[in-house]
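Removed from the display is one protein chain of the complex; every other protein chain stays in position.
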Amino acid sequence: MSIVSFTPSPSQYSFTFGGVAPVMRVKPGTILSLFTEDAYCGRITSRNDHASSSLVAHELNPQTGPFYIEGAEPGDTLAVHIVDLTPARSWGASALIPFFGGLSSTPQSPSLQHPLDERTYIYEYDSANHTVGFAAQGSDFTVALPANPMLGTVGVAPAANEVRTSLVPERFGGNMDTPEMRAGSTCYLGVNVEGALLSLGDGHYRQGEGESCGTAVEGAMNVTIIVDLIKGGGPGWPRIESDTHLSSIGSGRPLEEAWRAGQVDMIDWMSELHGLDRLDSYQLLSQISEVPIANVVDTNYSAVTKIDKRLLPVSPAFGGMHAHLSNTAATLGTITY
Amino acid sequence: MSIVSFTPSPSQYSFTFGGVAPVMRVKPGTILSLFTEDAYCGRITSRNDHASSSLVAHELNPQTGPFYIEGAEPGDTLAVHIVDLTPARSWGASALIPFFGGLSSTPQSPSLQHPLDERTYIYEYDSANHTVGFAAQGSDFTVALPANPMLGTVGVAPAANEVRTSLVPERFGGNMDTPEMRAGSTCYLGVNVEGALLSLGDGHYRQGEGESCGTAVEGAMNVTIIVDLIKGGGPGWPRIESDTHLSSIGSGRPLEEAWRAGQVDMIDWMSELHGLDRLDSYQLLSQISEVPIANVVDTNYSAVTKIDKRLLPVSPAFGGMHAHLSNTAATLGTITY
Amino acid sequence: MSIVSFTPSPSQYSFTFGGVAPVMRVKPGTILSLFTEDAYCGRITSRNDHASSSLVAHELNPQTGPFYIEGAEPGDTLAVHIVDLTPARSWGASALIPFFGGLSSTPQSPSLQHPLDERTYIYEYDSANHTVGFAAQGSDFTVALPANPMLGTVGVAPAANEVRTSLVPERFGGNMDTPEMRAGSTCYLGVNVEGALLSLGDGHYRQGEGESCGTAVEGAMNVTIIVDLIKGGGPGWPRIESDTHLSSIGSGRPLEEAWRAGQVDMIDWMSELHGLDRLDSYQLLSQISEVPIANVVDTNYSAVTKIDKRLLPVSPAFGGMHAHLSNTAATLGTITY
Partner (left out) sequence: MSIVSFTPSPSQYSFTFGGVAPVMRVKPGTILSLFTEDAYCGRITSRNDHASSSLVAHELNPQTGPFYIEGAEPGDTLAVHIVDLTPARSWGASALIPFFGGLSSTPQSPSLQHPLDERTYIYEYDSANHTVGFAAQGSDFTVALPANPMLGTVGVAPAANEVRTSLVPERFGGNMDTPEMRAGSTCYLGVNVEGALLSLGDGHYRQGEGESCGTAVEGAMNVTIIVDLIKGGGPGWPRIESDTHLSSIGSGRPLEEAWRAGQVDMIDWMSELHGLDRLDSYQLLSQISEVPIANVVDTNYSAVTKIDKRLLPVSPAFGGMHAHLSNTAATLGTITY
């Protein structure tokens, strides 16, 4: 099985969903081995690099792609199975950025208060123990946390000819920042334009739900995915399937609107999978829904509605695509970069 | 060890936090064995009982209590350890109520749309298998779900001489509707008035996060708690400790305000437990926070900020109260009602 | 015509709606001449009195009342016609209060940012020119602004046995903080308890829409009202009628929920006055609605939905009560205190 590799040069980074020419055309079923730069464009390398002086506006959250998926048409469903996520550096970084984050006023919701002090944290990645190390700056507290690699951003070109920055999560995916986007998961995205134009990036070595301060343990990532296509059936909001769970990720503001969007999408998904009418599906979801918040810091907030597949009868989604791609992934053996 | 039992008569139900005379005075350390009626005041007993005709306004969500805790003064911390929650009936009920629930317009946020159709679902409780049974009404789909007994509502009298209905979650606790309020958990509440005036109720045999339609599998519950008192240290928002997690529950609208409240409370809690300054605590929380939504349906919404104690060094909260009460609970042996 | 006068002693101030015994029983039609202390309880008298050191928590926004209106029963409509508002002192005060105001984080929606600097502004009231004087503190800018006396807070006891602080605006009225509550206006409030229990206060010599920093030009006020009663017809939200406009004031969070509440109430009011069905009323309101925001700073936000009576055919509201009370007021001649 051939694997297509791609490492973008900095001039090839993509900072929007839509509005960018594809870097490559690939067929459904292609395995892609990719490098993604961190959300800072690699400009923060030590705790002395502060966001306000080191970062370049409009060069944030670089994406690898877009990939033109042959045969993808508006209304179709793109399936992106994450085979592997391996930190590409021995450290990640999280930064407290002025007027950014969930516990600060922001340009979108300003106050007259002064910004929080800036701090940058470097987390050493211990690949043997698969941990990232936190060291406090106001005391000598340290702790090693399990690494939990994920992609903050996976998306396609938006509908209605829109072009959005890679900082935005929306119906087209984008910067959802959910830890559910981990190896072993399959992400389903509705296709809006010919070729879908898939991009991804924003590797996190670890992130809490909500991404409170606005930055996770951001790090360059080696990424292996299988991209596939389902004709038709494009969901209204991004969906993720793992071996154990189905998720729908709504995005919007205020946070309850993000939640409502994901809930209704899951209700419709459950109705389809289990032959339930909408009210029955609503009732059942009320008793089984898990709602881990994704982010309360981005341009839109994102909330995950998640159900445990083991609670319900078996009913394969999207024609069994997740199992199919998981099986394919299993044939690949150990992934190296 | 003596156990104080109390089953309220209907005339003793309490429908507010504050504004009600205590049903009993108890000393810190008392074990209470209580009966709580369901949120419908027992008025829904079959799927033919619809909310709009069966329920009585202002007789919703009856609470058992209030209990006057001797020695409790404003600024203190009440600890409520849930020893056991056992369904008191062989069935629970969930109802789709007109203009209520997370996917309906409500009197607080009205639209001009018609209400959803009413439906009442009876879930048989199978005590042998500890499951509740869902049966669809629009098809013949059925499924048995694991029971997961919890209390929707635990609270004390509010500050500032306020009196709030038992439908409201706020700083004083109340109708938070989080599945974290389960047997084995210790809830910490800041005391606002002499005696604290603890009430609880709203048993759920099972509930999904968010309580989407507004009602869980509501059921009468037998409840065993140990109530204890810590002088001083009253937290700003309700906190819950289990063997594995610390949680803070913020409530408000929109949902992000509930989240912010719980996040800041947890930051301050982590700072205190681990000697971190606030920015370090913010940073660390950003990487470890779990945010399971509690409810998006009540007068205020509630969001849980939760951390896994196993990720951080051991540092007993509230003087080790949770371990102390868990140990006491363990001495009680099998609970019967 | 007899006028009943009442000036509360500090021990008679009321800090809640509900939960307080009436200071007086009055018959419908009574003219009341009242004194209201300022929202600071008179504790800020110079620009050196800062909120954080001068104010006493739980002694904010003192109300004059409650007045028990004889014959008022739940479901009735209380009519409060404001005959006159005259500043009772030669100055008012506005304060920037830490973690309060629309452009600051608050305890309800906290950030980790530091509070804004405190400043207190004393506005001299020039009764001859009917102006209040603003003097900048960071420069020598001064300006005299037209006085525009209003009451921030008018309300009755809440429904469902609740007791709310005088800082809250809700269905029962309370701290709505709208400049529409001025002399010449009639406020209609739904009665929730026997006697209604009317209280009012929070005089503002002038306030901008939104009350941005959280405090208006707060000042003690001499108040003349006529209180009257309409059997039945209690509106869902507070309404105000002036010679030129009808208003409904919704309160809630987020701000769009306050807006929706007032809009639907106005739609129903227009339907009733003009024989329109709800969709026609919605359509018509869409073209004539005025929406001056009341406050974006209180526990709930308040939005006014207002229509110009001159745009629509004459159709007296509440049986012509406003005209009746205005006529009565006109017979009173010059008001003195």
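Every chain is named by a letter (A, B and C) in the order it is written, and numbering of its residues begins at 1.
The rule is short, and it goes like this: contacts are C-beta pairs under 8 Å (C-beta built on N, C-alpha and C of every residue); 3 or more make two chains touch, one makes a residue touch a chain.
Because the structure is predicted, anything quoted here is derived from the model rather than measured.
Among C:S127, C:Q283 or C:N327, the one in contact with the hidden chain is C:Q283. Per the touch definition above, the residue from A:I3, A:M24 or A:V163 contacting the chain not shown is A:V163. Only one of the listed residues, C:D126, C:E194 or C:E256, touches the absent chain: C:E256. Think of the hidden chain as still there; on chain B it touches residues 103-105, 110-116, 254. Along chain C, the points of touch with the absent chain fall at residues 94, 96, 101-103, 116-117, 119, 121, 132, 134, 136-139, 141, 143, 145-146, 206-217, 254-256, 259-260, 263-264, 267, 274-277, 279-280, 282-293, 296, 301, 303, 305, 311-313.
The chain not shown here touches chain A at positions 15-16, 18-19, 58, 107-112, 159-165, 236, 252-254, 256-257, 260-261, 264, 267, 278-279, 282.
One rule holds in what follows: only the chains that are shown with their structure count from here on.
Between the two copies, chain A and chain C, the Cα superposition rotates by 180°, quoted to the nearest 5. In terms of their C-alpha centroids, the spacing between chain A and chain B amounts to 33 Å. Chain centres here are Cα means. That of chain A falls 48 Å from that of chain C. Rounded to whole angstrom units, the spacing between the C-alpha centres of chain B and chain C is 36. The set of chain B residues that touch two or more partner chains comprises 254, 256, 260, 264, 267, 279, 282.
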